[in-house]
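Below is one structure, written out as structure tokens; comments come after it.
Of the protein chains in this complex, all but one are displayed in their positions.
Each chain carries a letter (A and B) given by its place in the written order, and its residues are counted from 1.
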Amino acid sequence: MHQFGFIAIFMVLAVLVPVSMLLIPYALTLAGIKPHRPDKVKNDTYECGVRTVGGSWVRFNFRYYYFALSFLIFDVEAVFLFPWAVHARQLHWFGFGAVLVFVAIITVGLAYEWRKKALEWK
Amino acid sequence: MNVGVAASIAFWIMAIIAVVSALAVIVTRDIFRAALFLILAFLTVAGLFITLSADFVAAVQVLVYGGAISILLIFAVLLTRDVQKGNPSNRMLKPAVFLGALFAATLIVVITNSTWKLSGDSPPQGTTAAIGDALVNSYVLPFEIASVLLLAAMIGAIVVARGRDE
Partner (left out) sequence: MPIRDYYLLSPEISLASIAMAVILLDTVVKRKGLLAIFTLAALALPLAFTISLWGEEGRAFGGLLIVDQFSIFFKFLFLGVTAAVVIASQDSVTNFKRFQGEFYALLLLATSGLMLMSSTGELITIFLALELSTLSAIALVTFFKTDQAVEAGIKYLVLSGISSAMMLYGMALVFGVSGSTRLEEIAQAVGTTRLLDNPALLMGMLLMVAGFGFKISSVPFQMWVPDVYQGAPTSVAAYLSVASKAGGFAVILRVFYVAFAGVSMEWSMLFAVLAVVSMTFGNLIAMFQSNIKRLLAYSTIAHAGYMMVGLAAVAARNPIGEGLGTQGLLFYLTGYAFTNLGAFFVVIAVAQKLKGESIDDFAGLAKRSPLLAGLLALCLISLTGLPPTVGFWAKLYLFSGAVQADLVWLAVAGVLNSAISAYYYLRVVKAMYMSPAASDERLTPSPAISLALLVTTGGVLFFGFAPSYLLDFAVRAARGFPG
């Protein structure tokens, strides 16, 4: 349990650093050290130095969603396999068999997706 | 400071963040920001699982919800038309708030007034191996059903998401 204390400290630092980055310029403005003169060019979106064209809200290709769905399913599969994997030797052949059946069933789905060309970018 | 006190401080901080960000999901008009708040709520719930000594469930929460579900959510938002217009207002708001509050109040009363079956054992250190053992031995039947369920989800996703003319 106490190992998670390190993660907690890390999380706190991870929040503190960017928040302080935002607060420092604000504090400097309040203290009168940093000038505050916004203009059109300064407030423009910075896109690698190239002038921005059009809105940033573009509808994405629907294909992305297929991949996100497949990713989700295989992610869940990995989650199921993980606890078996850390302990595989102690779970013997029966555990291996159970996992093999599990993977085989998912593989049927993968083969199906592949043959239906759901994994292709057309 | 001992571990128990630190854990309960962490619990309350994360519980407050979880509830506030969950509220922000429904209050925020901008769907994209609502999605980001939802992801924050998922991640703090993972933290709550850690304070309950459920380390594997916490990892799953980060992996599946923080990873895959978040991606799916963001994609869904990006695929939506007229996202900038935001969430339309809804005249069912008041009854929904009322019913939600009623449900929450009922649950609080129920939870505080019930006798729970408590285990006297101390929480296990590291639950992953025990879960792996349960998955392939005593719970092998639901484990395999889960794989069939994932298969049905794959087929269903392709059927539902296919083009209209096919």
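One rule holds for everything that comes next: a contact is a pair of C-beta atoms (placed from the backbone, for glycine too) under 8 Å apart; a residue touches a chain by one contact, two chains touch by 3 or more.
Computed from a predicted structure; not experimentally measured.
Undergrad: I'm checking contacts with the chain that's been left out. Which of A:M11, A:V86 or A:V108 qualifies?
TA: A:V108
Undergrad: Based on the whole complex, identify which of B:A7, B:V60, B:L73 or B:V140 touches the chain you can't see.
TA: Spelled out, the listed residue whose C-beta touches the missing chain is B:V140.
Undergrad: For chain B, which residues reach the chain that was dropped from this view?
TA: The missing chain touches chain B at positions 106-107, 109-111, 113-117, 119, 137-142, 145-146, 148-149, 151-153, 155-160, 162, 164, 166.
Undergrad: Applying the definition given at the start, please give the residues of chain A touching the unseen chain.
TA: Residues of chain A in contact with the hidden chain: 94, 105, 108, 111-112, 115-116.
As a working rule, only the chains that are shown with their structure count from here on.
Undergrad: Compute the distance, rounded to whole Å, between the mean C-alpha positions of chain A and chain B.
TA: 16
Undergrad: Could you list, by residue number, the parts of chain A that touch chain B in their complex?
TA: It is residues 1-2, 4-5, 7-8, 57, 59-60, 62, 64-66, 68-73, 75-80, 82-87, 90-91, 94-95, 98-99, 101-103, 105-106, 108-110, 112-113, 116, 118 of chain A that touch chain B.
Undergrad: In the complex formed with chain A, which residues of chain B make contact?
TA: By the definition above, chain B touches chain A via 3, 6-7, 10, 50, 53, 55-56, 59-60, 63-64, 67-69, 71-72, 75-76, 78-81, 83-84, 123, 125, 128-129, 131-133, 135-137, 140, 143-144, 146-148, 150-151, 153-155, 157-158, 161.
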